[in-house]
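What follows is a single structure, written as structure tokens, with notes after it.
Now for chain A:
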Amino acid sequence: MIPLRVTGLTVSYGRVAAVRDLDLNIAAGEALALLGPNGAGKTSAVEAIAGLLPKRAGRVELFGEDISGLTASAIVRKGLALVPQWRELFPTFSVEETLVAATGAAQGRSPKPLEEIYALFPVLEERRGQLAGSLSGGEQQMLAIGRALVTNPRLLLLDEPSAGLAQGITRSLIQAIIRIRDSGVPILLVEQNMEIARAIGSRCTMLAAGSLAWEGTMDEAIARNEAARVYFGTH
Partner candidate 1 sequence: MSEPRRLLAGLAPALVVLGATLAGLPLDNYPKYVIAIAIVSIVVGASLVVLVGLARCITLAAGSVMAIGAYTSSLLAIHLGVPYLIGLAAALLTGAIAGWLIALPGTRFRGHNLAMVTLVFQSVCIILIREAKTLTGGAEGIHVPAPSLFGWTVRSDGDFLLLIGVLSALAVLVLTVLVRGAFGKNLQAAAGNEVAAEAFGISVPAYLTAAFVISSVGVAFAGALAAPRVRILDPESYGVMASIFMLAYPIVGGMHSIWGGLLGGGGLRVLPEFLRPVADYQELFFASLVIVVVMFFPGGFVELIRRGVLALRGHPAGPREAPQPAVAGAQAAAAVTPLPAPDGAAPLLVVEGVDRHFGALHAVNAAHLTVPVGGIHGLIGPNGAGKTSLFNIVSGFLAADAGRVAFDGTSLLELAPRDRIRLGITRTFQHVAVFGQLSCLDNVIIGRGRNGVLAAIGQSVDEMRSGPLTARARGEALAALDAVGLADLAGMPAGALSLGNQRRLEIARAIVSDPRLILLDEPVSGVAEAEIEELRALLLRINAERRIAMLVVEHNIPFVARLCRSLSVMGAGAIVAEGTPADVIAMPAVRQLYFGEDVAA
Partner candidate 2 sequence: MRRGPLHRIALALAAAALASTVAPSAMAQEAGVSDTEITIGAIGALTGPIAFIGTPGRDGMTLAIDEINAKGGVCGRKLKLNFEHASTPAESLAAVKKLVEQDKVFALVLASGSTGAAAAADYVRQVGVPTYNLYGSTPIIREPFSKNVFHGAIVPVEVAAPGLIGLFYDDGHKPQKIGVLAGTYAFPQATLKAVEAHLKSKKIDYALEQFDQSARDFTSQLVSFGRQKVDSVLILGSFSEAGFAIKQARELGMANIRWVLDGSAVSRAIVPIIGNADGIRGYFNNPAFPGQNDTVREFEARLKKQLGSMPQGRPNNYDMIAYGSTYVIADAITGTGCQLTRDKFLASWSSLKNAGPKTMGGLDVSFPESFTETDHQGNYRLGAAVVKNGEWQVYRVIERP
């Protein structure tokens, strides 16, 4: 059973169609990069998959189970965790409390022990008592990923984890994400940066103006300069 199958996904904000008729699949153990210029609908697509945005049409299957009609909280409990673009942390919660808050979503699966999270992101253990709102951008991103991991997800959606972060921090984040991927959790990664996308994912799907623009391997995408075509409309 494939971890994620999305067919005909359409998302709109009122009269604005953000995603039109999108199909994508993620195979077991795979990391898929979702690429495309700003405003192409990448974030709308992953948020709709995770249940944060209503779907106008389309079907989402998680390991063969239809989760299209579920709310975000139910989807997390099914094992699909999203690390959202704006991290959506709780500024007044401490690091540890943030992680504990998510343990309830691991119903049926046991929550991942906090030690594992701290092993992945040692800086979080150092800051365990500190308020989330007072963390640096990179630490917040780690906390957001940690919070998603606590739910012991069967599939992880990452929305631009590197956005706004300094290079050094981005590098260690990428290492952590690769470790998660290698532990067997399939990943859907939204990314702007082609190199980061290539480091994590093998395949990519490019969106432009809400629709599928190109599909293939990351290597091929870079070799053929597909991004420039999709982003700038040139070669």
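Quick note on the criterion: a contact is a pair of C-beta atoms (placed from the backbone, for glycine too) under 8 Å apart; a residue touches a chain by one contact, two chains touch by 3 or more; residues count from 1.
Candidates were picked such that all candidates are chains of the complex that A comes from, given by their letters.
Quantities reported herein were computed from a predicted structural model and do not represent experimental measurements.
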Touching chain, any copy counted, for chain A within the complex - options 1 or 2 = 1
Please give the residue numbers of chain A that touch candidate 1 in the complex, ascending.
-> 13-18, 37-39, 160, 162-164, 167, 170-171, 174, 192-196, 198-200, 209, 211, 227-228, 231-234
